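For this depiction, one protein chain was excluded, whereas all remaining protein chains were kept in their positions.
Let's look at subunit A:
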Amino acid sequence: MASLMYCGRNVGIKCSRSWLNRTPKHHIFLGFSVRASSSNVETVDGIYTQEHMEMRRSLRKLIDTEINPHVNEWEANKKFPAHEVFKKLGQAGFLGVTKPVEYGGLGLDYSYSVALAEELGNIHCGGIPMAIGVQTDMATPALAKFGSDALRQEFLAPTIAGDLVACIGVSEPHAGSDVSGIKTRAVKDGDDYIINGSKMWITNGLQADWMCCLANTSEGAVHKNKSLICVPLNAPGVNRTTRIDKMGMHSSDTAQVFFEDLRVPQKNLIGEEGMGFTFQMIQFQEERMFGIAGTLTPMERCIQDTIDYTRQRLVFGAPVLDNQTVHFRLAELQTEVELLRSLLYRTVDLYVQGNDVTKFASMGKLKAGRLVRQVADSCVQFWGGMGYADESSVSRAYRDFRLLSIGGGSDETMLSIICKFMGTLPKPPKKK
């Protein structure tokens, strides 16, 4: 319902400016605020300054004019034009918020990336924010921090500009959350590595120009034999025809990528050999904070759309919303969203100050994955049949955000990490 409504906003008007269609000014609801969505509330909150808000405003405008009008079409096509969209974001400076100035970034602290992620939640699907997150916060942090100048010039600068699309290659058919178990090997040959193996669940995989690839570069201890390598994907030896159909995140393409005797120069190694696992674990912190931030706005939109729908929808002559079980439940969920936001802001604040936030980022990621499922599930329930229909916004959220408890380290992985910090994780059995 809501997604149709949004789509209709820009149809049939000469000028596609959403502010022309101001929301009709009606309803007084007992003096309560009508809008719960954070982006409509004017607060310089927690970790944010006026510049963060200004950035969000500008990004929102880009989303409303360049992205949202096409989302339904891209969802139906099961692909969005990554190069086209990323170029627009890159030109506006949104793809290198925290990256070094020398490579076209803004050199700002991580709170700006989080503000960006929160605002990206205004895109009417989960797939495109995820694809953008891969570009900005999953495939590139290690390169930006540890890559050589030449490597950053070759891969980072054009990725920040939006000329290249990046992807991150960690998971494999037989190893996902257990990163240490990956099988892909990069073997030295002259000045090159020869890479063999395959990568699974690769977001942007079909469209990406390069992959930040985790591969085993030696035998030995599983946490010390891996390296991150920048792998160009338009090269002989790369096969990525296998597109994976998914339950949700339809605009985002997901691929399985095969490497067969792929030659990559050794200079494409990020930092030192053997540091790949460590780099990846560092890189995961930003991925997790980004993931948490990315759920906040969609959850609030789900709740707000549900308030709007259930207020109109009559059952036995009264709005569905007037049932205490409905409005109380929505209040409960909104409360939890705010609690999660508080944890996120606290985590980001600590991270910006230079602390290790593995524990809090993992807790936040766990909670985000679970809460977004509860929110979407409750909202689908309150919408009834309409909630089960593909066209409703809550149905899309239900499908898209189910991923969060699986990707970027599953709930169970997060729990294991938290247990380590609590000293309750049993030691692995001794090998005989």
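The criterion applied here is as follows: a contact is a pair of C-beta atoms (placed from the backbone, for glycine too) under 8 Å apart; a residue touches a chain by one contact, two chains touch by 3 or more; residues count from 1.
Note that in this section contacts and distances are computed from a predicted model.
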One chain isn't displayed here; going by UniProt, is it "Electron transfer flavoprotein subunit beta", "tRNA (guanine-N(7)-)-methyltransferase", "DNA replication complex GINS protein PSF1" or "Vacuolar protein-sorting-associated protein 36"? "Electron transfer flavoprotein subunit beta"
Out of A:Tyr48, A:Phe80 or A:Phe94, which residue would touch the omitted chain in the full complex? A:Phe94
Sort through A:Met55, A:Val170, A:Leu340 or A:Leu403 and give me the one touching the missing partner chain. A:Met55
So which bits of subunit A touch the chain we can't see? 14-15, 17-20, 22-28, 31, 33-35, 39-43, 50-51, 53-55, 57-59, 61-62, 91-94, 97, 106, 108
